[in-house]
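Shown here: the complex without one of its protein chains, the others still in place.
Chain nomenclature is as follows: A, B and C, assigned in order of appearance, with residue numbering initiated at 1 for each chain independently.
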Amino acid sequence: MANENIQLGQAIQTEADSNETDTILHTWLEHYRPYTTNGRCAAYIPALAQVDPSQLGVTIIGPDGKLAKSGDCDALFTLQSVSKVIGFIAACVEHGSAYVLERVDVEPTGDAFNSIVRLEVHKPGKPFNPMINAGAITVSSLLGGKSPQQKIDSILAFIEKMVGRRVSINEEVYQSEWQTADRNRSLAYYLKGTGFLESSVEDALEVYLKECSIEVNTQDIAMIGLVLAHDGYHPLRKEQLFPKEVAKLAKALMVTCGMYNASGKFAAFIGVPAKSGVSGGIMAAVPSHASSPGAPFPAGCGIGIYGPAIDEYGNSVAGGMLLKHIAKEWDFNIF
Amino acid sequence: MANENIQLGQAIQTEADSNETDTILHTWLEHYRPYTTNGRCAAYIPALAQVDPSQLGVTIIGPDGKLAKSGDCDALFTLQSVSKVIGFIAACVEHGSAYVLERVDVEPTGDAFNSIVRLEVHKPGKPFNPMINAGAITVSSLLGGKSPQQKIDSILAFIEKMVGRRVSINEEVYQSEWQTADRNRSLAYYLKGTGFLESSVEDALEVYLKECSIEVNTQDIAMIGLVLAHDGYHPLRKEQLFPKEVAKLAKALMVTCGMYNASGKFAAFIGVPAKSGVSGGIMAAVPSHASSPGAPFPAGCGIGIYGPAIDEYGNSVAGGMLLKHIAKEWDFNIF
Amino acid sequence: MANENIQLGQAIQTEADSNETDTILHTWLEHYRPYTTNGRCAAYIPALAQVDPSQLGVTIIGPDGKLAKSGDCDALFTLQSVSKVIGFIAACVEHGSAYVLERVDVEPTGDAFNSIVRLEVHKPGKPFNPMINAGAITVSSLLGGKSPQQKIDSILAFIEKMVGRRVSINEEVYQSEWQTADRNRSLAYYLKGTGFLESSVEDALEVYLKECSIEVNTQDIAMIGLVLAHDGYHPLRKEQLFPKEVAKLAKALMVTCGMYNASGKFAAFIGVPAKSGVSGGIMAAVPSHASSPGAPFPAGCGIGIYGPAIDEYGNSVAGGMLLKHIAKEWDFNIF
Partner (left out) sequence: MANENIQLGQAIQTEADSNETDTILHTWLEHYRPYTTNGRCAAYIPALAQVDPSQLGVTIIGPDGKLAKSGDCDALFTLQSVSKVIGFIAACVEHGSAYVLERVDVEPTGDAFNSIVRLEVHKPGKPFNPMINAGAITVSSLLGGKSPQQKIDSILAFIEKMVGRRVSINEEVYQSEWQTADRNRSLAYYLKGTGFLESSVEDALEVYLKECSIEVNTQDIAMIGLVLAHDGYHPLRKEQLFPKEVAKLAKALMVTCGMYNASGKFAAFIGVPAKSGVSGGIMAAVPSHASSPGAPFPAGCGIGIYGPAIDEYGNSVAGGMLLKHIAKEWDFNIF
């Protein structure tokens, strides 16, 4: 595996190749950095509340490994809800998407990410989509492996295949999440009661919260976005990592439900599949066709952004603005 | 105008050009026609309840005017909610999208098309998106023109520019809608009370219900889909009819909210921007980039489908299946 | 009728008889008057917003006509939601309570008085109780009489029988209500759409809003409370005005739903059937058994309070405090 990863590292072009793009990106990033003061770091998890809110970083990886980055692109942060996409894909790979979709719907809700209302109001309580906590907890219970440790190991291995390095769980964040997980436990027990959980509550939560606590940098999630952009095919590894149909499904969910209850606005004003986390990460996948020919940066790229100051919906304030600017300038739009 | 329309008619290629495609399309259509028995014609409007539920028709128009059609493609039906896209675009052209979006949000809801709950629960009661009744009634109040008649005339003129012929209002359906509009009046008065209606309730409803009652065939809505596919540019008229930004916005809304509370499933399983109506119409816009090179039918096309037997969400049963099949076979997918 | 009313006037004992009680009542009232500053006059109806918020008045009428009063007890105010009790009784007298209760339930909701959510969420949309707007509008459509005028006339005649004088509609308030009735129209059209309205929307609203605009003073509503306290029997007229069973039903509704979504707190902390209105009126009925023998003021009394400064729920702030004090001191409590 180590060998493989080195190869993947080589496939990524050095910064020298993309100096000009970096300069442009840097100008944009510093333009939006002051807007970080319009947001706040997530307060409900102590470990998240302590980070420097003025951080902003971005990495973009093109289909040929061309790499552009700027700002706090190497800062480490936890995946949080960005992990929901990865868990969903892994569950579909394990069981087939039909099996997964019998247990979680794919409808956007307009509700907050941790809402429980719809589980009661809409019988029989099938979680509405895998991008909100209820759905993601159900998905966590479906992952391959007998024990929570096996499930997490399989996720970590899956991520390693995509990003080219072994990522690990931030234990401090995980402990923090575990100790403040009342609302998620409430959701999980509700799902258990209505039959939409296939493991014990504690096992599902351990897997879910460990996924949330996986530590990455912007290049890591840009690389996952790159694989999604290519429908599950890793253009640098030159390997199909998961079925095209699952990738399409994941990107559709990112567009309709990926940015919490601001997903509609992201689709309308940015127009690329993206998933955010309350740690301030945004992972975007720009399909190859989603730009005009001759664009300054080739479509078919993955974008990773980190800006821990988030808005009321849970999305990175400056990160969202930066992504919008990039998408507009480089004509990235699936619609 | 008559002259113009003739020219547009000529730009559409004769059926002789597309014989092979028609044959394929015909096979698919007849394969799905029996599934019409799984749905029922909309019952709440008497005039809709009386049509033959076994109808199924489709028209597809390519970027160069290539036309493929089959089944009940010439049957007339009323736009119903398909008109919501047109009204939204017209309002954005009139006021700029910023003005419109201050009065209607762009978030999907997961609720039924005629739901009123969210207007009360989410203060201050801004309708969640223009693809559900509440939002569409607000949009109707924003249309250009002083009287309802002027507003409707401007919509009819706008449609004529897109489809190349003057369409008209089905008076019987309109009267039927008007007399059974209690729920829509309830929504409209609620919006009036919270300040999200810019005309009188009666004027807004007259405009809204007349829009819903505009009579078209599948070629008409395929043509509107074609213009949307090309970001507001009419490839046969060779004219930009509305701004690219408005077209992108409309298509994003079609994906996140266009198919009632089954929109997520349409995005996930079909993957092209589409808007349905309870009369059984589906209008889809396939952007130029949304297929692989060398596809059997060129992307950058508009699709119009009619199948009046609808499902519990309000979407044409066989029409949805046919669209899914077409999208899969011809590799139409924006994600 | 005039003659009758004079007799009723004579049955009420002169103030001379109750000097001591008046003095006590006066002390209490002036103690609570400063709390009027904790509330505000209802703002949504211009005619209500203009009254002096520092007003506070009370009238209590005992079973033998003993009368105690203090403060702004002669000030005129409109019934507003206090009329909901009267309309409900009149509809039950007209059709029998079984008929009425098929069209409106008797369950408290915990929701605001003008809430529409439950009509959609709980199929088939039967209004939850006649003490909230939705239920009261349904009840208005059930009143006896062919035209709105006849219905209102029958209500006015019914009130006259109870209070001993002809009360009238405050036209300015009615016009004000009519012009700001968007939310009530929304409710009414919703009810019409689900079949829970037995007249036209406009007729039901005219009756409902005219009822709300009936002008009374505290003695008037104390007299109605007196009749309710005696299960429909008028102890001064010595006449059964409506069936005991209807009076019990009305008082049960006052306890469970009468004080808007603070009804539970009124039941818990005051313990007598009461109905409030946003104009600041509170009508309470103290059944004969609801106090210990030898209480300073006999149970079997009616209480009318007016204090236009209302709280967030719509109940008179100082009026509620005064009622609580009276009930505690004089040991009025049905539980």
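In this section, a residue touches a chain if its C-beta (ideal position, glycine included) is under 8 Å from a C-beta of that chain, and two chains touch if they have at least 3 such contacts.
Nothing here was measured: the structure is a model prediction, and the numbers come from that model.
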**Complete:** Output for the hidden chain's shown neighbours is A, C
**Message:** One chain isn't shown here. Among A:E120, A:D153, A:E172 or A:E312, which residue touches it?
**Reply:** A:E120
**Prompt:** Looking at the whole complex, which of C:L241, C:A267, C:A284 or C:A318 touches the chain that is not displayed?
**Reply:** C:A267
**Prompt:** For chain A, which residues reach the chain that was dropped from this view?
**Reply:** 115-117, 119-121, 182-183, 185-190, 192-193, 201
**Prompt:** Please identify, in ascending order, the residues of chain C that touch the omitted chain?
**Reply:** 105-111, 118, 128-129, 247-249, 251-253, 255-257, 261-265, 267-269, 271, 273, 287, 289-290, 333-335
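Rule of thumb we're sticking to: only the chains that are shown with their structure count from here on.
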**Request:** Return the chains common to the contact lists of chain B and chain C.
**Result:** none
**Prompt:** Just curious, how far off is chain C from chain B if you go by their C-alpha centres, in Å?
**Reply:** 50
**Asked** Using mean CA coordinates as chain centres, what's the chain A-chain B distance in Å?
**Response** 32
**Asked** Where the CA atoms of chain A average out and where those of chain C average out, how many Å apart are those spots?
**Response** 57
**Fill in**
Residues of chain A that touch two or more other chains sit at none
